[in-house]
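Below is one structure, written out as structure tokens; comments come after it.
A single protein chain has been omitted from the complex, and every remaining protein chain is retained in its original position.
A and B are the chain letters, set down in written order, and residue numbers restart from 1 in every chain.
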Amino acid sequence: MTAQLERVEPAVVRRPEAPAPARPRRRLGVSPTVVVLALVTVVSAFPLYFMVVMASRPNGDITSVPPPLTPGGDLWTNLDRVLSNADVGFGRAVVNSLLVSGVATVCVVLFSCLAGFAFAKLRFVGRQPLLGFVLLTMMVPVQLGLIPLYMLMTKLHLVGTLPAVTLPFVVSGFGVFLMRQFVVQAVPDELLEAARLDGASILQTFWYVVLPVLRPAAAVLALLTFMERWNDFLWPYLVLDLDHPTVQTALSRLAGGYYTDQALVMAGTLLGVLPLLVVFLLFGRQIVGGIMEGGIKS
Amino acid sequence: MTSDRPRRPARTAAVLGLILTSAAAFAGCGGAEGADGGGDTTLRVAIFGDFGYEKLYDQFEAEHPGVTIVETSEGDLGKYNTALTQKIAAGSAPGDVVAIEEGQVVNFLASADKFVNFQDHGSNDRKDQWLPWKYEQATTADGSDTIGLGTDVGGMAMCYRRDLFEKAGLPTDRTEVGALWPTWEEFTKVGEQFQDGIGSDDVHFIDSATNTYNSILMQSADETYFDPDGELVIDSNPAVKEAWDTALGMSEAGISARLKSFSTEWTAGFKSGSFATVACPAWMTNNIKENAGPEGEGLWDITTVPGGGGNWGGSFLAVPTSSDHQDLAVELVDFLTSAEGQLGAFEATGNLPSNPTLYDTPELQQATNPYFNDAPTGQLFVAGARNLQPVYLGAKNQPVRDAVENAMRSVENGDTSPGDGWDAAVEDAEKAAG
Partner (left out) sequence: MTTATAPPGRAGRTAGPARRGPRAGARGTRGEQVAGYAFISPFFLVFAVFGLFPLLFTFWVSLHDWDLLGTRSWVGLGNYSALLEDEDFWNALVNTLGIFVLSTVPQLLVALALAQLLNQRLRARTLWRMGVLLPNITSIAAVGIIFTLLFARDFGLVNWLLGHVGVDPITWQEHRWSSWLAISTMVDWRWTGYNALIFLAALQAVPRELYEAAQIDGASAVSQFRHITVPMLRPTIVFATLVATIGGIQLFTEPLLFNSGANAITGGTTRQFQTLTMYLYEQAFTGQEFGYASTVAWMMFLVILVVAVANALLLRRLRGVG
């Protein structure tokens, strides 16, 4: 520790320029961070690009050797075919998916913030065991649970309806745990103490003091939940009927027939991904902190 | 920081409230939609692949005003089978009429109570409409319950690449080619000849030993892995070991491309010409056509398979008891599997009918497939199917077959010696048979 303090002097002397981030400044016109991120983005985005390539070429091209890397000219045709396909009912499927994913996301975020806060900061009997229970529920594989869940939905007369794919997913152990850890990390007791001294009830403290702090984590949870619900295929495939398609089940109608027109399927998938991208951009902006910057000046 | 705190939560609360209210609203109206309007009935047919029923549906709808037929098709057979199994196990079904593939029907016989018994609707009186073994396949052991009526049978032929044969110095005319290999031993010899003639490491004679193995096995005996009492006889049934040895002999002779059926590389192999022959049942002609693409037209041809005949695949249509329109669904199935229906399907997709009375009709005898060089597909596949003896499969056929195929692939890839591979096959088969 003392060694560190001693180092301050020469460090200050040796750094004449402005307190910029400790990265080489604009030597090549672009910082290494950007280079790395660009690389990461290319690697992440390549398969999506390949989807565009596949969607814009005739079906057989995909298995050519070597595989094609540039888009062909059929993209708009294929997109149009998907949208005008009556079996798919894409428009209605999008609306349904938005409803299902939207409701699930709002509920998950809200309930996870509530529970996460409670597990992190409120002291009640059995808190640790209950938290442990939440974690345990995340650990059992769910593939076989689809069958009893289906039986349950039959009893509740919900088979084939949208609530069947929404209600089981309005809470999430993942979300509760995520928010709990974030609250532990980001909400200092002093903040709660200050609110209490100001006369706020627990609910008010939660709503006005804690929730704003949770914004980055809540945004990420919202994003991930929405994405997961949007992409869910197995359960909706099992339980929904033809009158209540989601985007994923609707798209699976494209893959019928003896051979799959992969190009058409890719075009459909691209369409299905667009609303997600919009949601990404909307929520992506929310992943900023800053509220707690500076901490509590005591 | 303090200024925007009251604003944001109020707006958030409003948005949340709106969403939760609409959530409650749509939750409430969940079951209202989907009811049939007035006297109209919708029949849902769930199939895999393409059964060629479009025109037939139109005909049925015309004869039954007020009825609409909606078909859902799943391209991936594995996905279809899993979903069907899950739904039946949970007390439901993907449609009023469901397709069941040959390999799966034995499983569903175990829960025959979940399907309508066609014998209650007079199917026994029309038994001659199907090849006898086909009808038996979907009937319970005691003969009292038939859960499915046959649609098509696979039959068996050998599809080959004319251009590659020519390059290797072999004849290309289908009669001549068929005469080259009346038995599998001769087939292997032709393969070696081909390999020498083609002079390339990238092109092989057959796609894999496993495909060939299955073809040989299904020709050879009355039973394969199980005897009619349900006992596992893999090591005592000589037909199995013989088929195993013959197929692996081909691999050892270096004529196999060692690809896994239906994998991406196998699919790509049709275009890139990795293999020159592939055992093809009637339904596979569509796969080949699609995989090889328009540029492959005329390059492929079909001839008889060594050993004379065989069967791979074929399906049934069943009506689950969970359907609300059982009688109408049964009527539809009767229509689709009638001679008229099967002929219509054949004309649409080339799927070989399971109705022997159709085999001598001009439609079948004169049917040709332009993609395959106008090969007389009707005659070829009929010849194979007609001579077919029924083969008993057994309830656990699929997992046992998977185990044996895996062991064979492992030997083909050089990971295991043939002797060890056989031991592994038997061991895994015993485990899979449970």
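Here is the rule we use: a contact is a pair of C-beta atoms (placed from the backbone, for glycine too) under 8 Å apart; a residue touches a chain by one contact, two chains touch by 3 or more.
Because the structure is predicted, anything quoted here is derived from the model rather than measured.
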{"item": "Which residue of A:Thr70, A:Ser84 or A:Gln143 touches the chain not shown here", "value": "A:Gln143"}
{"item": "Option touching the unshown chain, where B:Ser261, B:Ser338 or B:Thr361 are the choices", "value": "B:Ser261"}
{"item": "Hidden partner interface residues of chain A, rising order", "value": "1, 4-5, 7-8, 11-12, 19, 21-22, 33-34, 36-37, 40-41, 43-48, 50-51, 54, 62, 65-67, 107, 111-112, 114-115, 117-119, 122-125, 127, 130, 134-146, 148-149, 151-152, 167-168, 170-171, 173-174, 176-178, 181-182, 184-186, 188-189, 201-203, 206, 213, 216-217, 219-220, 223-224, 227, 231, 262, 265-266, 269, 272-273, 276-277, 280-281, 284-285, 287-290, 292-298"}
{"item": "Absent-chain interface as seen on chain B, which is shown", "value": "78, 81-82, 85-86, 88-89, 107-108, 110-111, 114, 202, 210, 260-266, 268, 272, 274, 395-396, 398-399, 402, 405-407, 409-410, 413, 415-416, 424, 431-432, 434"}
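Here is the rule we go by: only the chains that are shown with their structure count from here on.
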{"item": "Residue ranges of chain B touching chain A (in the complex, touch as defined)", "value": "1, 5-6, 8-9, 12-13, 16, 19-20, 22-23, 26-27, 30-31, 33-34, 44, 49-50, 70, 72-76, 83, 86-87, 89-92, 264, 267-268, 271-272, 283, 286-287, 290-291, 293-294, 349"}
{"item": "List of chain A residues in touch with chain B within their complex", "value": "59-60, 63-65, 99, 102-103, 106-107, 110, 146-148, 150-151, 154, 157-164, 166-167, 207-208, 211-212, 237-238, 241-244, 252-253, 255-260, 291"}
